[in-house]
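Reviewing the structure listed below.
The complex appears here minus one protein chain, its other protein chains still in place.
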Amino acid sequence: MRILVVNPNTTASMTEKAGAAARAVAAPGTEIIAANPAMGPASIEGYYDEALAVPGLLEVIAAHGRAAPGIDGVVIACFDDVGLDAARCLSAVPVVGICEAAMKTATLLGGRFSVVTTMPRSIPALEHLAERYGVAGRCRVRAAGVPVLALEDPTSGAVERVRDTIRQAIAEDGAESVVLGCAGMADLARALTAEMGVPVVDGVTAAVKLVEGLAVLGLRTGKTGGYAFPLPKPYAGDMARFAPAPQP
Amino acid sequence: MRILVVNPNTTASMTEKAGAAARAVAAPGTEIIAANPAMGPASIEGYYDEALAVPGLLEVIAAHGRAAPGIDGVVIACFDDVGLDAARCLSAVPVVGICEAAMKTATLLGGRFSVVTTMPRSIPALEHLAERYGVAGRCRVRAAGVPVLALEDPTSGAVERVRDTIRQAIAEDGAESVVLGCAGMADLARALTAEMGVPVVDGVTAAVKLVEGLAVLGLRTGKTGGYAFPLPKPYAGDMARFAPAPQP
Amino acid sequence: MRILVVNPNTTASMTEKAGAAARAVAAPGTEIIAANPAMGPASIEGYYDEALAVPGLLEVIAAHGRAAPGIDGVVIACFDDVGLDAARCLSAVPVVGICEAAMKTATLLGGRFSVVTTMPRSIPALEHLAERYGVAGRCRVRAAGVPVLALEDPTSGAVERVRDTIRQAIAEDGAESVVLGCAGMADLARALTAEMGVPVVDGVTAAVKLVEGLAVLGLRTGKTGGYAFPLPKPYAGDMARFAPAPQP
Amino acid sequence: MRILVVNPNTTASMTEKAGAAARAVAAPGTEIIAANPAMGPASIEGYYDEALAVPGLLEVIAAHGRAAPGIDGVVIACFDDVGLDAARCLSAVPVVGICEAAMKTATLLGGRFSVVTTMPRSIPALEHLAERYGVAGRCRVRAAGVPVLALEDPTSGAVERVRDTIRQAIAEDGAESVVLGCAGMADLARALTAEMGVPVVDGVTAAVKLVEGLAVLGLRTGKTGGYAFPLPKPYAGDMARFAPAPQP
Amino acid sequence: MRILVVNPNTTASMTEKAGAAARAVAAPGTEIIAANPAMGPASIEGYYDEALAVPGLLEVIAAHGRAAPGIDGVVIACFDDVGLDAARCLSAVPVVGICEAAMKTATLLGGRFSVVTTMPRSIPALEHLAERYGVAGRCRVRAAGVPVLALEDPTSGAVERVRDTIRQAIAEDGAESVVLGCAGMADLARALTAEMGVPVVDGVTAAVKLVEGLAVLGLRTGKTGGYAFPLPKPYAGDMARFAPAPQP
Partner (left out) sequence: MRILVVNPNTTASMTEKAGAAARAVAAPGTEIIAANPAMGPASIEGYYDEALAVPGLLEVIAAHGRAAPGIDGVVIACFDDVGLDAARCLSAVPVVGICEAAMKTATLLGGRFSVVTTMPRSIPALEHLAERYGVAGRCRVRAAGVPVLALEDPTSGAVERVRDTIRQAIAEDGAESVVLGCAGMADLARALTAEMGVPVVDGVTAAVKLVEGLAVLGLRTGKTGGYAFPLPKPYAGDMARFAPAPQP
């Protein structure tokens, strides 16, 4: 089995971290292909970065999907679930975002949970995802107040602030589990689970297991509704290369 | 006052239709600038088209926002409210999508309402918007089964199918008003209101009046939360020209 | 265009303030008719006052609606949206309440918002309206602890308490905008927007722009459902003069 | 114990029917006082009638509440729960509306239930009450298409239409119980329960038992929030007699 | 009338307390039969205790239901509403849980209310019931931090902690009434109502009045849907005695 883990920003160290986290949990027979776009923002902090990351993300998926021997599933490794709907239309194989993976995994472990993300500006987007995924009533989103790229710098103190925010969530929110709200925290989950006394869920690893599961079950995105393949039509200008081809 | 009406697809006849509809309702002192991107899909039917339309849309907004004497508000003239969140981050002036405009306007006119859109594949996206805008409990979405561009062709029979679908909605959904679910129907609302005996709402014109209102009231998008200006950071490759500049 | 702004209590200074606020934002061609009932409570603080204000409110609307040359729309200038449903039945033209106007306007400006009203006893009624208007999940209601009529007295310190409560809402609620929860605060919005760094929405002015917009769009209340004209029938006693006449 | 059953319209035959239904279920020691206002509409069909019925309703409650030896609770015998919030503010004793009584009773008997009311125009108001009472997800509202006063006329065929609509609800809605959506149907519930094979709930009798229960339990409306007694203040014109007196 | 009040745990002192509370509010002609199972947990604190209490509970109901002259209704006197759905299937007469009774009674008395229960581990189960009963938006659940059986020991200080938690709820939650979240608090409601200045609702007594009401109204659980009588089928092993008999 081959799973494509796409980091939709262009920071290679985050791609490597996500790939390593994915490989650490992948089944013996699973190959993890970690990739990031050649174009787009260096990190995704807010809706504008999100929107401009999507074409690059779709390009990565199209490139791997068309190449032999193909892939069996896709993980979108950004906690905003950037481009998830478009990727599901584009791809024939299952696609899972790490926010939905982490939130749905948390619902298997307890009642209320809290998400600890990076910057306060991301809170509204994640609250909206929580609502969309049907968990808004049991989920609180908190920000540690650290920029995404500070997680790549061990001297930044970012991890300690994440740790403090998790402690607050446990103490004040009635959280029975905690979700790490950024792909850049993927390496922290196991140690924090041991340290904090509650399950701490990382989305990258959770998504890898969900995609593996779907592939084994032979389940792919339904193509009769909102996730139907794109209709063939002209795309103008710089976007011409994205124009959907007729489905065979 | 100057309002930018962006049709996020690249079909000029739809841009003209939206511009004409906007001008027909604009206040005497309001200048309507109707524009569409130079790049992207010819029509927007589903999430993939949506995603690839957004960079072009943002480019249009940035171009007009930076030029003197600037604009006072933006209407996004695609019923999927394509790129609305990103546009709100980018822009200093209010931005309104035509789906939210039409749905919120319908709530001022009665209880239940129905949306009549083009293709069935758009129903899930519009149902999701209805949920996001807090109207899911009073809104049903129906598709007339016509491609977007068929609305540009008077010989296609598309308008008659829209009319039939509206009649079904009134008869079966308890709809006290009807929302036209595509910018390409902007020219039909007034006649259908007279014909159908219920208010028929078009999003382009509804959005123009909302944006005008916000501008007169001196209200702009809040910038302290999820719609804060993008943080300055490097953007790679073809997207480099979108890299956010530091706010002054 | 002629818009009737009805203050449903009998305090003329509030009527004047609402009228002035309305005129300040009305389009050049719009005439604002500010009026209040001859009967009913001097201020509306709670459900009992609300209920007894409604007949007077309806009387004002009927008087203006029947007189030539008629009106093009109605604003109900009390933040409890007193009598809104009944007024929509009575009137052939659009009717907008200032709570719904302000709340729906706030949803165009950001995610979460807070309402700052006068007395704690009003909180449940406004929370209920927030639920009805589909914004309960993103709205918190706070009371400044000032009686309605204290807003008419510059020496009461009421405005300073409103200001403090707004600051709390911004600091603690994640509010990206603020709604002023009483028609008596209509004169404060513009200055507070500048001072607070977030958009501050007043319902009277927001409602005027919504009604103007509906009138331009040719949209009136749907009459095929819950807002159908009242059926002709006998009304007894003091209410006999309210008996609905047969629709022509 | 003395319970005031107020029919908020002025049709004496409906008052008598409600009183008789109430007496048929009241506990041995309970006296039922059935009354209707001297002023207001002859029947309540829509929001306009509702609004104009309230002052008369409040007058009836005030009259009985002030007279020795007082009353122990109030039932508002109109299925729109007309004036319920205002009555709760006015009164020191518990007040229950027949819609809330019937809906909450139905939730004790099964999962989904359907309401069968009189005219289609009442559906939106009842759907709104269902939402307010937290039962919207399990409740469907249907109209039999009979005017309220036709229920008073045995030759009108109205009861047969109610019966047919109940049968439809059972067959199509998954209704495990049925609620009669008009006080004028109060005499039908017991026979229909036997005939239809599902529990059929009438609001007047349900409300009488709830009020009796609250009185025995020593529970009265909470007065620290939205249902606090009205504040003393001037009321102008014809409404002057309703001006709240200071609480002792 | 005969009402069976089942305490589903095996602590006889709690059964006696529930029985006494029930008798104090029962109508003159009502006989209260208080009983508890011969098997199962001594107290119910969490889902595991709940599950193992149910067979004993059902055994008690079956024993009394089959004996002449039968019972007219059942109260399940544990605040988790243990076994409520199963009991409704088993029994021909109405069955009410004390949590649903208390929560639905509280909605007749004001807007927001708070539940004060025993141990924090019970909060998720009660929040889930609040959601199921349609009151989650107006209800907050707090724990006093006292074990259930401490309520049976006057020297434990448990009642004082309940009192403190009620005070917090009134001060911080906007609670207009308070619900006691354990059958072991049934004796406290009346005194706390007087002391706290808000209505304090006990579920045992509330449920008795609801069941009495249903019985007088001739309303029983609907048997055409989820609460149909169990289908006859073999039950193996120790559970064989529970095998449903064919309905006559």
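Just so it is clear, A, B, C, D and E label the chains in written order, and each chain counts residues from 1 on its own.
Operating definition for what follows: a residue touches a chain if its C-beta (ideal position, glycine included) is under 8 Å from a C-beta of that chain, and two chains touch if they have at least 3 such contacts.
Quantities reported herein were computed from a predicted structural model and do not represent experimental measurements.
J.: Given the contact rule set out at the top, which of the displayed chains would the hidden chain touch in the full complex?
T.: Within the full complex, the chain not displayed touches A, B, D, E.
J.: Just to verify: which one of A:Val135, A:Val148 or A:Val162 makes contact with the chain not shown?
T.: A:Val135
J.: Who touches the missing chain here, B:Pro124, B:Pro147 or B:Pro234?
T.: Selected residue, touching the omitted chain: B:Pro124.
J.: What residue numbers in subunit A mark contact with the hidden partner chain?
T.: Per the touch rule, subunit A residues meeting the hidden chain are 25, 27-29, 94, 96, 100, 104-105, 107-112, 133-135, 137, 170, 174, 176-177, 189-190, 193, 197-199, 201-202, 205-206, 209-210, 212-214, 216-222, 224-227.
J.: Just checking the interface: what residues of subunit D touch the absent partner chain?
T.: Considering the whole complex, subunit D reaches the absent chain at 111-112, 137, 174, 176.
J.: Touching the missing chain, which residues of subunit E?
T.: Subunit E touches the missing chain through residues 10, 37-43, 45-52, 54-56, 58, 83, 85-86, 88-90, 120-125, 128, 131-132, 147, 225-228, 230-231, 233-240, 242-244.
In the analysis below, only the chains that are shown with their structure count from here on.
J.: Out of curiosity, which chains are bumping into both subunit A and subunit E?
T.: C
J.: Note whether the interface between subunit D and subunit E is symmetric in residue numbering, meaning over half of all numbers used appear on both sides, and answer same or different.
T.: Same residues, largely: of all residue numbers at this interface, over half are found in both copies.
J.: Round to the nearest whole Å and give the separation of the Cα centres of subunit A and subunit B.
T.: Each chain reduced to its C-alpha mean, subunit A and subunit B end up 29 Å apart.
J.: Using mean CA coordinates as chain centres, what's the gap between subunit C and subunit E in Å?
T.: It comes to 44 Å between the two C-alpha centres.
J.: Could you tell me which residues belong to subunit A and also touch two or more other chains?
T.: If we look for residues of subunit A contacting two or more partner chains, we find 123-124, 128, 131.
J.: Is the way these chains touch best called a line, a ring, a star, complete, or other?
T.: other
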